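Encoded as structure tokens, here's the structure I'll be asking about.
Excluded from the complex is one protein chain; the other protein chains are retained at their positions.
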Amino acid sequence: MMRACLGIFFLSLAAVAQAIEAPPTAQDPVLEARLNNLAKELRCLVCQNETLADSHAELALDLRREIRDKMRQGMTDQQITAYLTQRYGDFVLYRPPVKSTTWLLWFGPFLLLIAAVGGLTFFLKRRRRVLEDIPLSAEETAHLNALLHAEKKQP
Amino acid sequence: MIPEIGHFALILALILALVQGILPLIGAATNQANFMAVARPAAQGQFVFVAIAFACLAYAFLANDFSVKYVATNSNSLLPAQYRFSAVWGGHEGSILLWTLTLSVWTLLVTLFSRHLPQAMAARVLGVMGLISIGFLLFTLMVSNPFERLLPAALEGRDLNPLLQDPGMVIHPPILYIGYVGFSVAFAFALAALMGGRLDAAWARWSRPWTTAAWVFLTLGIALGSGWAYYELGWGGWWFWDPVENASFLPWLVGTALIHSLAVTEKRGTFKSWTVLLAIAAFSLSLLGTFLVRSGVLTSVHAFATDPKRGVFILIFLTIVIGASLLLFAWRAPKVGLGGKFALISRETFLLANNVLLLVATGAVLLGTLYPLFIDALDLGKISVGPPYFDAVFLPLMAPAIFLMGIGPFARWKEQSLPELAKRLKWAFGVALLSALLMPLTLGKWTPLISFGLLLAFWVIATGVYGVWSRLSQTPGTMMSRIAKQSPSWWGMQVAHLGIAIFIIGVTLVKGYETERDVRMALGSAVAVHPYSFTFRGAKPQAGPNYQAWVGTVEVFKNDKLVATLHPEKRNYFSTGMAMTEAAIDTGITRDLYVALGEPLENGAWSVRVYHKPFVDWIWGGCVLMALGGLLAISDRRYRLHQRSANASPTLTVESQA
Partner (left out) sequence: MLRFLAPFAVFVALIVFFAIGLKRDPREIPSPLINQQAPAFKLQQLQAPSKQFSPSDMLGQVWLFNVWASWCVSCREEHPVFVELSKSKLVPIVGLNYKDKSADALQWLIQFGNPYVLSAMDLDGRVGIDYGVYGVPETYVIDKQGVIRMKHIGPVTPEILQNKILPRVRELSK
């Protein structure tokens, strides 16, 4: 009751001066920020396509509480992710750990890039060679002349 | 009675699709004009019957006919009328019917705008589209019949998923599907050209407007979906690299590559087999996306009820359609020929390099999306691949593509001297680099990533502005006539590229400078998010049509002046008991103010999430510009003027280059 009265009091006050500062929901905002950063890379197991940071599932709340406790106990982020993977497996990690089964995942795109650039260079060089070897047919020459002619006419 | 009419209409549509898919192809192969002539009327008739079926389902929804199982699971008598209509595609069966309807609309458009095509070509295009339609109609009738009755009828429907009860969800799926399915036209043109053995500039010219149109809708559809996630999911995210999002993004990436490759094929007659492969790939990825979403092989936020029979059906269909077209490609493409010659440094090369980068990026997104499936199939466990992976892999692949995007329009066809190019663009680069380095300082925080993002965006803008300026200054006449003299497709390119830059600015600034506050707000208390102050004025209960809501009032002040009053809601839907967060957003050109209610606390206080999101709307603004660029390109008269002479020998037009 007292708080509600205060609320009304502040409500009237707010029109005149700035209102009271709303406190952060979490008791320890610094810890909470660290928790959120970590939880953004963790997958909620119940509603499987949300991060642990965004999920409102009961288990997600429990896990956030656990992580908060572990952080207070001084565990590092690595230790906490290890704690979670021991129980739930790599599935909880949105950033898959680099190991033999994920080498293709992590390095595949860059191998693909190298292969594609290599293939492109090879293709362009070969293409030039092939095209140089084949003399233009009469029809193609006429066509080419027409093209060049057309090009000259335009500014 | 009405649902049975709908069911019957689908069967008739299937018969017409069979006619459309078989006779014209035989006719084209054996040169029988009367067989080929069947294509148009069959396609138009098919459209009529699919439309009737769709109308019947819509009627069942609007009339609350809960004797139809699909209506009973996806609607409710309390549901407002506009959502009862959009509930038609709120579940699996209706989505597939919408897919089929969209396909028949595209087919109808092809019958209307293909009079200038050689008869065999038009017959093949419509035939291929008919074959795709057969697959989807069979799928609907065999394992996804939306007209299935429920005996005895339900007294009340289970309701549409509250997440989908939103204006964005009324238009997002149709627009997205128009884009998705639109690639079927480019696909059909590609297959028709392969069958006929005529892969030439004319083919590229015919498919270009269709491809661009599909791409425009896909761009808008993806943007709408992302906008919906932004305000409806209540945590201010706009892209999550979810499998369903990736399923729409993959065809977009390939479609973007296809648009550029088609330009080269049309103008220079080169890259023909590459272009045709891209056309096949774009539509294949659309089908693949449908498979991923509908079969349940991947988990996703869009948890659709899944039925293994459906997955098997789509997989078989996928195998037949894509497998056959890739085999046709392997058989016909080697004989296509290479086309015009060009030097190692030329516009052709730049466009091809950009194409390759887009395809590598597509490969990376596909790999990340499917990797959990691969690992599981090989019995190596279960893993998750999420945003951290995609951000780490996608951005480095796209950055060089964006860089090339600035250069490409300046390079000449056939041959370009590199030093000359460098000379022309060094100022643009200097300006972009300097402003990218300095601008973050004025915004309060400098990080290498912000500067790099801005560099890419400013580079695209600077080269664009320089390109427009040099093109206009070389054209004689008044300013207006100079602008009018450039072709709409050239303007379209400039606008779409500007859209990319705007998009990058939005992403960079919102990621770099957004502020989030999670606070406990008592009546009258305030939270400051520089330069704004949010004051909580309490939350009141309010009844909605099919939910009970708490509606909060938050006043936003800037320098003690009221700038916005926001009403975030927390809704509880009666039928499902699901709680939904409806964020309240004050949209502005330079920032969004975003407020979402959390949980009620003691004495009328609430936990509230407050976000200040600078430049976030530029993300969607950029998408709209891209789509606008596409529309400008389609409006180019060239596509219509040359259609008349299309029957004659394919003409290669060489445009003047700035």
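Note that the chains are named A and B in the order they appear, and that numbering of residues resets to 1 at the start of each chain.
One rule holds for everything that comes next: a contact is a pair of C-beta atoms (placed from the backbone, for glycine too) under 8 Å apart; a residue touches a chain by one contact, two chains touch by 3 or more.
The shown structure was predicted, so the numbers you read here are calculated from the model rather than taken from an experiment.
> Can you pull out the displayed chains that the omitted chain is in contact with?
Counting the whole assembly, the omitted chain is in touch with A, B.
> Among B:Pro118, B:Gly237, B:Gly311 or B:Gly604, choose the residue that contacts the chain missing from this document, as touch is defined above.
In the full complex, the listed residue that touches the missing chain is B:Gly311.
> Of the residues B:Trp99, B:Phe291, B:Phe390 or B:Tyr639, which one touches the chain left out of the display?
Of all options in B:Trp99, B:Phe291, B:Phe390 or B:Tyr639, contact with the hidden chain holds for B:Phe291.
> For a quick check of understanding: of B:Pro372, B:Gly524, B:Gly538 or B:Gly629, which residue touches the chain that isn't displayed?
Residue touching the chain left out of view: B:Pro372.
> In the full complex, which residues of chain A touch the absent chain?
45-46, 48, 58-59, 62-63, 66, 85-89, 91
> Residues on chain B that touch the omitted chain in the whole complex?
273, 277, 280-281, 284, 291, 295-299, 308, 311-312, 315, 318-319, 322-323, 326-327, 329-330, 333-334, 370, 372-374, 376-377, 381-382
Everything below uses one rule, namely that only the chains that are shown with their structure count from here on.
> Roughly how many whole angstrom separate the Cα centroids of chain A and chain B?
That gives a centre separation of 19 Å.
> Please output the residues of chain A touching chain B within their complex, sorted ascending.
Chain A reaches chain B through residues 3-4, 7-8, 10-11, 13-14, 18-26, 32, 41, 43, 47-51, 54, 89-96, 101-102, 104-106, 108-109, 112-113, 116-117, 119-120, 124-125, 127-128, 130-131, 143, 147, 150-151, 154-155.
> Provide the residue numbers of chain B that touch chain A in the complex, in ascending order.
233, 235, 237, 240, 242, 299-301, 338, 341, 344, 349, 352-353, 356-357, 359-360, 363-364, 367-368, 371, 375, 380-389, 392-393, 397, 474, 517-528, 533, 535-537, 560, 598, 602-604, 607-608, 652-656
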